[in-house]
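With one protein chain withheld, the remaining protein chains of the complex are depicted in position.
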Amino acid sequence: MSAQFITSVVTLVVIAKLIMVSCAYLILLERKVAAWTQDRIGPNRVGLSFGVLPIRHHCWGAGQPLADGIKLFLKEDYTPPGVDRGLFLLAPVIVVVPAMLGWAVIPWGGYLGWGDSVLHVTAAPIHIGVIYMLAIGSLAVYGVVLGGYASNNKYSFLGGLRATAQMLSYEIPQGLCVLTVILMHGSARADMLVNFQANAVWNAVYQPVLAVIFFTCILAECNRAPFDLAEAEQELVGGYHTEYSSMKWALFFMGEYMHMITGAAFFTLLFLGGWDLPLLSEPLVGGIALVLLKTGVFIGKVALLLFLMIWIRWTLPRFRFDQLMRLAWRGLIPITLLVMLMTGVMVFLQQPAWVALVGNGLIALLAVWLGPRIPQGAAINRRVPLPGSRFCPPKPVNPTS
Amino acid sequence: MAISCTQPWWSARSPIGFLDPSRERHYSLALIGLDPIHPLQHKAAPVPTLAQLMTADPAQQGAPLLFYACATLTCLSAWAIVFSQNIVRMSVYLLLTLMGAAGFYLMLQAEFLAAVQLIVYAGGTLILIVFGIMLTNKNPEMQLRATPMELGLGALVGVGLAALLILALVHTPTPGQGFTAVPADYQQVRAIGRSLLSENLVPFELAAVLLLVVMVGAAYMARRRAG
Partner (left out) sequence: MNLASETRWEDLWGDLWMVMPEVWLVVAMCAVVLAPFIKRRSVALPLGVASAGLMLAVMAALSSFASADAMGTVFTGSLVIDPFSQFFKVLLTLFTLMILGLWILHSRSQTDPADAPDFLCLLLGAAVGMSLMVSATNLLVIFIATETASMPSYALAGFRKRRREGSEGSLKYVLFGSVSSAIMLYGMSLVYGAAGTLSIYGIAAQAAAGISPLMAIGLAAMLAGFAFKLSAVPMHFWCPDVFQGAPIEVTTFLSVASKGAAMCMLLRALAAFAAAAPANGYLFVGIGVAVGILGAVTATWGNLVALHQTNIKRLLAYSSISHAGYMLMAASVAVIAGRSWEGGQHQTGAIQVVVGAVLFYIVVYAFMNLGAFTAATLLAMHTGTEDIRGYAGLSRRSPWLAALMTACLLSLFGMPGLGGFWGKVFLMKSMALAGGAGFALIAVLLFNTLISLYYYLKPVYYMYFVPDEDERPAFLPAGGGLAMLVICVSVLLATGLLPNRIESLARGYATLYPNPVITAPPPLETTVSLLESAPAHD
């Protein structure tokens, strides 16, 4: 067994366990932040004593996730009649698995010096790291689509359709952002991208527009508010997971949080310098203590981003669907293309990086200036006389024919 | 220790982001006299390809196992596409087939191709097909049934083609160039990019023209006539 193999396995196991547990606490955090935003207290009843242990303090509701978990396990797992059973079972799995696969290439703790060799503190240090993340991310949409389809429910179906269109649309600017970062650094290796940022300055500083767009895309990719139209309860009951219950529903629920974590880690890796902190980046390769410190820095950044995501969810209202599409196709994609073009020209001319900042600023100004001036086209919510729609009721069938 | 810093357009630790990995160099570490161990320079830590990683040490048994796993996945799901009667299920099986093919690419150390296969086919084309089916089909649960005639004809053509291909494969000598190992430091993304912009520039650019024309045509076909 090579040392790298052992490192990979250890990283994988530790990180996977850590994220699984933190998923549960992320839900608690979500409820807490929601409560703070709405000037409530939030869940604070379930402590850690569970009626058995001698802990008298309420522990700020720290036992809530465990109680939730037990509740979900004990709920009736109801499969409605008329569903496509295989796909109905498969869908929640497909939601969760791509999110977990994404953790494999994230360089959590930089490099571990072990004797003579340098080991990657990554489960799978592969060449195409960030492209792999994109590839895996593009599979997640199947869970939502198939869940919506298999449920045999119109609301679920609509939710699935919405989610498909949304995820496909936002994958494009996301991919373009990743390409721009690769273009800047000339490498698609996750660890190299972090190294470059550690040696210079984080990408978010030089490409703020790109960073904001990428963050938006992550929100859209994990169907978080303000992009949670696929499960908009006012319109679609529960969207694609209306018909799910018990642990299958819990998988959808956890999948969302896992996607958040994966997305936040992806963002940290691309734009926030990964494990880099200004004073910490000097020894590139270190012992276990340094690796743990760096992992802590990485996870801290991820946690901050997660908090930001939750904050956004409880602050911003939901988009309307046509606004959502317009944002992607008329806003994000052209802007990202412009940034990419600018970066390409810069790299070709070997310009210093501050030019990128200037370019980003100019592009942002251009977008702000041009945005209101682009003709909006026809009204979206006009009547569509499709046969069979409520604007064009079906003709009465001739009984003789 | 000695690290030459020829710096054409940026200086060490200056806030410059654009680096060329072929000109790897170290910054303040060299200045303060620490011996930097950089993963790109350190000979003991090449980044393995995924295939190497999976087949690396555990008894060197991984590769055949992986191959048979991918082959089974691809073949079984391909069969399932043919025999399934539900069009959405077919697309799921097609997804599995594509993933199996991506697995083959991984085993051939063509990681980039594998990722692109997933991005373009699984994440893009196939999901658009599913989307199209769901949007256009009045009843997505439509059952596709072949008549016995069609089944017979299809089976005949399929078996004939398979026989022909197997015969051909048996009688075809090994191709001229043998398979060669990919060097450990081979940067495939870079090589593919270079090839697309040099030897294969014409197909690459022509594909752009093709996409533009197709887009215009599709937009025309989809356009509802005003008024």
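The chains carry the letters A and B, assigned in the order they are written, with residues numbered from 1 in each.
Just so it is clear, a residue touches a chain if its C-beta (ideal position, glycine included) is under 8 Å from a C-beta of that chain, and two chains touch if they have at least 3 such contacts.
Because the structure is a prediction, the values reported are computed rather than measured.
Residues touching the missing chain, restricted to subunit B, are 44-46, 48-49, 51-52, 55-57, 60, 63, 107-109, 164-165, 167-169, 171-184, 186, 190-191, 194-195, 197-203, 206-207, 209-210, 212-214, 216-221, 225-226 (touch as defined at the top).
Keep in mind that, in the parts below, only the chains that are shown with their structure count from here on.
Rounded to a whole number, the gap between the C-alpha centres of subunit A and subunit B is 23 angstrom. Those residues of subunit A that touch subunit B in the complex are listed here as 1-2, 4-5, 8, 84, 86-87, 90, 111, 113, 116-120, 124-128, 131-132, 134-139, 141-142, 145-146, 149, 157, 160-161, 164-165, 168, 171, 175, 182, 184-189, 191-192, 195-197, 199-201, 203, 205-206, 282-285, 346-347, 350-354, 356. Contact residues of subunit B toward subunit A in the complex are 8-10, 13-22, 26-29, 34, 36-40, 42, 44-45, 47-50, 53, 56-58, 86, 88-89, 92, 95, 111-112, 114-116, 118-119, 122-124, 127-128, 130-131, 134-135, 140, 187-190.
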